[in-house]
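One chain of protein is taken out of this complex; the other chains stay put.
The first chain written gets the first letter, and so on, giving A, B and C; residue counts start at 1 in each chain.
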């Protein structure tokens, strides 16, 4: 009954569903109307719901998140598209100073149920400033949720949950996966939880923790390791804020070894928070150093050098071996 | 020969020195001229150097960091004041997309030697949005340096180094310490290194790692613990990017126990990066969980509840005891 | 337009000082309404003086007085309908009081208590906005909500002369122009942004003409003339309500006090500039008008002062009597439902809160 969808199609399906279910859901962003978004995530929505519910924005990245704050305090549920995460920086002031704290600064009088969507990460031969992953900076802002799907079905269920959530959610879409694969998605309106990791693969020898596009390399590495008789558990964090350390700790308690994989620069990435929690609550379980395979602490290069910069399956496998061989 | 200065006076002394030494140093920001800055850090500079070198800015927080980029590529060394770190969000786009990467994206053709100064942190009964500490988000940006002084003498030497550095530096001043204490500062033009932690107090039983205003609580806690016969080493990180893990690791190798203290929210704070490095390169040294005493993962409250939110000496002492009692 | 009420339409680069004061024409407002406005202005001034005093005596945090600018806020407050939406900056206490915000609430806000933004009798208006200019997009978003729902409401957003330099203010006005949203922007041009005088905030001859960049009209009004403000803002509101789109109103006034209690304006502006501006005191001006109209005299003035003093005293008592929130409040309205990930932190807070009070 489900359909085989790509991740970007799953996003579109969830948006369409949410707009059908709730008149208060409006979509806004640059080129989301007639064009259907630069990645076509909003394709067809303007035709179906009109330009009063699918609003093209002028190039005003600071304004339109603020606009969403005003819409949401007045009862709408805006879903805001940023064309690339690299252009999301101007939104941080509104996210940190207003969206994330309107509820608490008014002690619940005004609230901001809104979703910010942005494609993120590298790997699509895009121009300068189009490959950033600074999810860690956003996840550091109290009062937000930050969610990253790793597959079409996850995108569908998590985006529905994000739109229905009574608080602001930043929803980051790994653009490298937008059209990378199809998956069966049942458009049944069932949301996924926004506070839970997903275990993509069970294993006993080590735990790989990752999210977004890097699930591909983690799963490939796990496959590879399986060939060597090593059983790796792969956890898709999915919601990086709030962070479900319970699932991760439970896994590491069993395996004793952990490799964290993400595209963002190593220093201060979300991997740091996970490793820090392991160094605290999980210390006694650790049989080997917590290893991070990440983007380097350098500017993501233009695409000729990109393959050197982002985690590869090989780097993940190597890290896994190092962790496993640790005495 | 030195003078007893407060931290804000030390900042002013360093600025004056840098302006005298190098005609290319210009100071800009809101109210830095006639008023001398809301904290008086630039007091007297306009009188001494004129309004062409001490430039009052309109309220355009996104623009004037970009202005500094243009000034610096043309050979100036701008020192930009933000009135409070809470108003620094609009600068992040220019910092992340331009200042931090101009050198690498032009392969060295254009460079951005500039300093962004901002008072940060809580504890002065300031209004809403005046108590933030999001140094972690900035330290996650590749290509920057992020520096935080913990005393007048450190402020003087580190700020001079920041101004002379050939790359962009974000210099965060713990405003709670601006006038909290005096220290002898010799205005000899000697800079401090921008890649090194400072050990404020040596100890053998545990390592406390902190920076900025929290050095006060860490040192007080160390005093307190000394009364119980416990010897705590206190490390002032000072430069949080790049992070001098060598010094921290060396200490933890000796003590086996580590407490990290910072004002920012726990999740994704700089403490996470330090703990993560310990969970990797320092794992074998750890005799107890790496414990963080931090601001909570909540919006920093207005000042009536502030004392509940920020780390106190008591919380640090308690954490130290927990870490020490760990079997 | 509005020639009878001290306003001048600003078209592009032309500059005209607002010339015709409202005093030169009879007011359409009844004496009761004038007195209501006068009371709001006096109450505001009383509140401001008390808030400064509380700060000076360590009983409150930093505070921003609206001394000298009461006509702007009260003009706005009296022009707005109950269902309209006020999105204020931090000097609009005069408007807020008229719209049901309690003085005790604003004492709480400045006194470091979030409950001060949880207005008991005004559930929709925005709280005080501290980061300059960032609230303007909220007003535009709310106006978009009103337009999309076809509601006959208007958002009124107030900001300072300094705020007009913020890019997001421009972005917000530009979008309001595109969709002709029901929003009125009011610049409280009090001539100073902390230490930076109006002339160094922008080379634009008027701030009203900034609307030109966004495709709608800007107008200057004498911001010390509460009736002029009320009339010009009221007309802009009604025009917006009828679908006429946004308007920018620049109210020309003067900040008679320090920027905030943390400021010392003598460092950057001469005392005699300030003294001279006292001649335009908007409170005295409306009082003069009331006296002239024969509806005001020493008795009523004294009565009013006493009444306002009592109201504010009571508010201070209420503010100071209020028990501080418990530590758990830090988490209790952070999310609709606190994620389990933070439950341990909340528990720790409560436990510590009990021990250290």
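Criterion: a residue touches a chain if its C-beta (ideal position, glycine included) is under 8 Å from a C-beta of that chain, and two chains touch if they have at least 3 such contacts.
In this text the structure is predicted, and so the values were computed from the model without any measurement.
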Touch partners, limited to displayed chains, of the chain removed from view: A, B, C
Per the touch definition above, residue among C:216, C:296, C:319 or C:342 touching the missing chain: C:216
Absent chain, residues of chain B that touch it: 26, 52-53, 55, 57-58, 60, 62-76, 78, 93-94, 97-98, 103-111, 142-143, 145, 166-167, 195, 242-246
In chain C, positions touching the absent partner: 11-14, 165-171, 174, 177-178, 180, 200-205, 209-210, 212-216
Positions on chain A where the hidden chain makes contact: 30-31, 33-36, 38, 56, 58-63, 86-87, 90, 125-130, 266, 296-299, 301-309, 312, 314-315
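Note that only the chains that are shown with their structure count from here on.
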Central chain (distance from its CA mean to the mean of all protein CA atoms): B
Farthest-lying chain, centroid of Cα atoms versus that of chain A: C
Euclidean distance of C-alpha centroids - chain A vs chain C, Å: 40
Distance between chain centroids, defined by C-alpha means - chain B, chain C (Å): 36
Computed distance of Cα centres, chain B from chain A, in Å: 30
Residue numbers of chain C (touch at least two other chains): 114, 131, 167-168, 329, 334, 341-342
Per-residue multi-chain contacts in chain A, two or more chains: 62, 93, 97, 104-105, 142-143, 242-243
